[in-house]
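Rather than the whole complex, this shows some of its chains in their spots.
Chain nomenclature is as follows: A, B and C, assigned in order of appearance, with residue numbering initiated at 1 for each chain independently.
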Amino acid sequence: MTNDWYLPARNFLGLEPELSDPATAQVVVLPVPYDSTVSYKSGSREGPQAILDASTQVETFDIELRKEICLAGIQTLPEVAPMMAGPQQMVERLYQVARSVLSDGKLLVSLGGEHSLSSALVRAHQERYPNLSVLQFDAHGDLRDEYEGTPYSHACVARRIVEMCPLVQVGIRSMSAEEWAFLQTKPPVTTFFDQPQPLSDAQLDAMVAALSPEVYITLDLDALDPAIIAGVGTPEPGGLGWYETLRIVRHVAQRRRIVGFDLMEYCPAEGGTAGAFTAAKLAYKIMGYALEAWE
Amino acid sequence: MTNDWYLPARNFLGLEPELSDPATAQVVVLPVPYDSTVSYKSGSREGPQAILDASTQVETFDIELRKEICLAGIQTLPEVAPMMAGPQQMVERLYQVARSVLSDGKLLVSLGGEHSLSSALVRAHQERYPNLSVLQFDAHGDLRDEYEGTPYSHACVARRIVEMCPLVQVGIRSMSAEEWAFLQTKPPVTTFFDQPQPLSDAQLDAMVAALSPEVYITLDLDALDPAIIAGVGTPEPGGLGWYETLRIVRHVAQRRRIVGFDLMEYCPAEGGTAGAFTAAKLAYKIMGYALEAWE
Amino acid sequence: MTNDWYLPARNFLGLEPELSDPATAQVVVLPVPYDSTVSYKSGSREGPQAILDASTQVETFDIELRKEICLAGIQTLPEVAPMMAGPQQMVERLYQVARSVLSDGKLLVSLGGEHSLSSALVRAHQERYPNLSVLQFDAHGDLRDEYEGTPYSHACVARRIVEMCPLVQVGIRSMSAEEWAFLQTKPPVTTFFDQPQPLSDAQLDAMVAALSPEVYITLDLDALDPAIIAGVGTPEPGGLGWYETLRIVRHVAQRRRIVGFDLMEYCPAEGGTAGAFTAAKLAYKIMGYALEAWE
């Protein structure tokens, strides 16, 4: 059998075996095909596979960083099996999975799936990095205490996170009166609301100041302008641009250590080729920024 | 304000107030926009609204029965609010809702939503009609004891039903080895597997013989050929034709009393105008057959 | 310029100039991109172009008739310009257009567009063929006297036709109480309701008997099973199969002279490649049947 005859496997980027080898990879990609509590458009369970498929078309050479980021090695795990008894049970399973991966000291990149899953990922990272803080890209506050009968709803994930560690939010442009009232109680939350112009340098500095040395990024793709990624469960007009998102992440990555991150809520049905590709490239760009400070 | 200026409300069939009046309606339509345990294609939570929207285009005069079935009065309830803690909690809520509706002695027509919900509906009907048996139209056995961590999965609904009352299945063309083994244990289940030709008269008689005098019909729309309704969560080639489905229901309705029924698993994303309309007309046809024996 | 360098024009079948020459063509295809009175799904204004585009992929050799039907010459006219003041004005314009074409003694094949347009086509044909009768393929009776404020609605086209000449309907499976009542008044209408089995030979003979020597066929594509052509404005489950439709047309064509026909209500948005191709091939098959008796 000649290698040239076949395309590489459909792992993240479609990497050859030597670059996706579990033994040497510094990065681990974890697909979590689960959405059960979403209130509007479902389908983010199909997000991880769509992002992986699209990633095989992402150029591995990064023009900005002028290198092949993938040389660090990127392993792609199989999909986490959904647990359908309820979101609490699924969050518990994902916590166990993430904890197991983190015990190897690798950079864990999770692809969702609904946003409620991120509370499990934050919990596992905080266990390993006790001074963790979280940077949340999102259109919605997600600060409700309970929603549709469960505290594990996607609409509550930031509230669960803030019970664990400090939280910085960016891109927010939708919030209930209850969430607004909660913010007035001075919880450890710093919120940058979406604004017509990109964040100023002063705002970026304030963002960094609010973050601890070790940062977990949870990125609900609806933080971006729906013109860029229409395929999300609850699109909101306005939102971050492509270069603006990269600028924020790189600014943070150069001043704090990104110890893990997730991209959530991609719904392929309306995202199209462009949406899936954009999500895949965004994951690769953040990997590159994070790895700059990894050693 | 002149009535002619406005279209009627978007209730089932778009009926004028006098024909959809709760005080006099013999039929109650209950939309249940919930899908959380489905394993393949999600989206049946949007099924009820799509069927209601399409129903406004269904001709109210029935050529076969030569009458306006809607003269019996058809009330459309608001949508049942989803309960996202898990399927067990949602099934419990729906049971409470259905029980409340049935206490008025009306014909309850439920529109799903995922098939797991039907166990709540059967439970409520059986409470009111103790000699109930169930006729299940389905491509899949749904006889697993547990699936993806819960006994309330869509893949287990027939198993939950058979724990309550006798069950007749028709259209079945997919079953796991576990389900096949279960059938060999002689549970109170009669299964008509899908076959190239329509059911013979003898088979129809055998079907009726296996049913008790009061019958609840649970119809997973994937029982029909996907050529007719592509918009289901788990389409299977083969399946019942349009006239064949009507023939089976009418045959039963003329020999047993249909005390309630549901249409489940309609996923609008791939169903198109034709699929939603077909589901709506099917609901109306079954209403007509059931009401023939209602008084 | 070498001819081989270019594909033929996007006329019906993509015919070379010599086969689509207005001077010699026996058949004239007239696209009418108009839909303004439809009540449910709009978009049939885009039907004619979609059918023409698809027709370039139809094989010109007919296996059944064992010949190249297109050797008779098929001219494709430009699209009729829509007249938006109201359906009455548009019907008047189309009548003028059709009359002009018919004055050359050609076989006129019209592609719609909404069904209300057919009353103009029948009027023009009847003027030329005074003993005309009409064979209507349709899911709906279209026998209302007025609908949504106009007698020129798509829902009234058969009523307008029956005011002009005898009418035979086939495939009907939806009718209002008003239409049913109208049929009881013994108008010159023969209706074959859609049935689970194909029409019997006796029924076909009765159909022919009800038709005069010169027949115009108006074919609302929703007469066919939506499994075959989903892209229609008002799909109805059940309906004619592909071979069944061909059998009916050929049976009539061998016993009566088809002097013109139309295919109406194709809506590309949900019809897909298969729907457009099927409509185009159906137009070509009917041409072939009609031309067998043309000389």
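To be clear about the criterion, a contact is a pair of C-beta atoms (placed from the backbone, for glycine too) under 8 Å apart; a residue touches a chain by one contact, two chains touch by 3 or more.
As the structure is a computational prediction, the values presented were derived from the model and not from experiment.
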item: Per this structure file, total copies of the shared sequence (3 shown); value: 6
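By definition in this document, only the chains that are shown with their structure count from here on.
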item: Pairwise touch network: line, ring, star, complete, or other; value: line
item: Distance from the mean Cα position of subunit C to that of subunit B, given in whole angstrom; value: 37
item: Gap in Å, rounded to a whole number, between the CA centres of subunit B and subunit A; value: 39
item: Mean-CA-position distance for subunit C and subunit A (Å); value: 55
item: Touching two or more other chains - residue numbers and ranges from subunit B; value: none
item: Complex interface listing, subunit A residues touching subunit B; value: 35-37, 39, 42-43, 45, 81-89, 147-150, 152-153, 269
item: Interface residues, subunit B side, partner subunit C - complex; value: 57, 59-61, 63, 66, 68, 225, 227-228, 242-244, 247, 272-274, 277-278, 281-282
item: Residues of subunit C defined as touching subunit B within the complex; value: 39-41, 140, 172-177, 180, 193, 196, 226-227, 230, 234-238, 270
